[in-house]
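Okay, handing you the structure first.
Only a single protein chain was left out; the remaining protein chains are all shown in position.
Entry: chain A
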Amino acid sequence: MHKGKGMKFVGDSRISADTKPNIPKDYSEYPGRTEAFWPNFLLKEWLVGAVFLVGFLCLTVAHPSPLEGMADPTNAGYIPLPDWYFLFLYELLKYDFASGPYVLFGIIVIPGLAFGGLLLAPFLDRGPGRRPHQRPIAVGMMLLGVASVVWLTYESSSHVDWEARAEANKPEPTVQVDIDKDDPGYAVFQDNCTSCHGDDLQGGASAPSLVGIDHSADEIKKIAQEGTGDMPPGIFKGSDEELQQLADFIVSVNEQAK
C-alpha cells in the first residue's frame, strides 16, 4: 500500500487516485486442487442451488401449506400439537420423571443440560483430536441426544392420525348471507324445504346446507322435483310458477355467498 508523500486523492476525498487492478487472486500455489470461489466454484454451486430450488418448489406445489379453521378459544375439545420440530420437547413432558412435581426437570434441567452442552461443546470437548473415534464421550453424547430426539419425535407423532386431524379442522369460509324473507321464493321455501334444510338454508341432520352450492336454477328445479342422493322425489308440492320463484330465490342467495 502506498504511504506517505506523493499520495494522490480524488478531489478532496480520501479515495486514492491510483486504480487497483480488478483481477482475481491466483490460487495455483495453494495445496490440492483449490479453486477460486469467484467465478469457478460459483458457476458449479448455482447448479446445486437450482436443483435444490426445483425440488423445494415441487414440494410446495404438491403440498399446499395447511390452514385450519379460525382460532376458537372456546373450543375445549381441541388437542394441541406443536410444529414437528418441537414435538420432542412436548413428548418429553409426558414422562413421569418430567411432569407433575418433577416438571422443572422436564422444562429446565434436561433441555438446559442438552442445549447448554451443545452451546458449550468446544469447552467440554477440549482434546486436540478431531476424528470421532478420538473423542468417544462427545460423540457418544451427541449420538444419544440425536437418538432421543428422533425417538421422542417418533413417539409423539406416530399416534397422530394426521389426515383425520386435517379433515376435522378444515377451514370453513364464514359466508354471511342476508336471506330476504320477503322474497316470494322464501315463502315457497318455507312451505316445502325448511323441515330438512332449515330456516336459513343452513341444512340440518338429514340435509346439507343450500348456501355455497353450485347449481343453476334449472338444476335446482329438477332436484326439488326429482330428488337427489338421500332426497326422495316429489318433496316439492306447488305450481310451476312457485317452483321458478323457489329456484330463483336459492340461486340469488348463492350469488351473494360468492
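In the analysis below, contacts are C-beta pairs under 8 Å (C-beta built on N, C-alpha and C of every residue); 3 or more make two chains touch, one makes a residue touch a chain; residues count from 1.
Here is the rule we use: contacts and distances are computed from a predicted model.
Undergrad: As a check of understanding, state which of "(2Fe-2S)-binding protein", "ABC transporter permease", "Menaquinol:cytochrome c reductase cytochrome b subunit" or "Pup--protein ligase" is the UniProt name of the chain not shown.
TA: "Menaquinol:cytochrome c reductase cytochrome b subunit"
Undergrad: Quick one: say which of A:7, A:54 or A:104 touches the chain that got left out.
TA: A:104
Undergrad: If the hidden chain were put back, which residues of chain A would touch it?
TA: The list for chain A reads 10, 13, 15-16, 19-22, 24-25, 27, 30-38, 40-41, 44-45, 48-49, 52-53, 56-57, 59-61, 63-73, 75, 78-86, 90, 93, 103-104, 107-108, 115, 118-123, 125, 128-132, 134-135, 138-139, 142, 146, 169, 171, 173.
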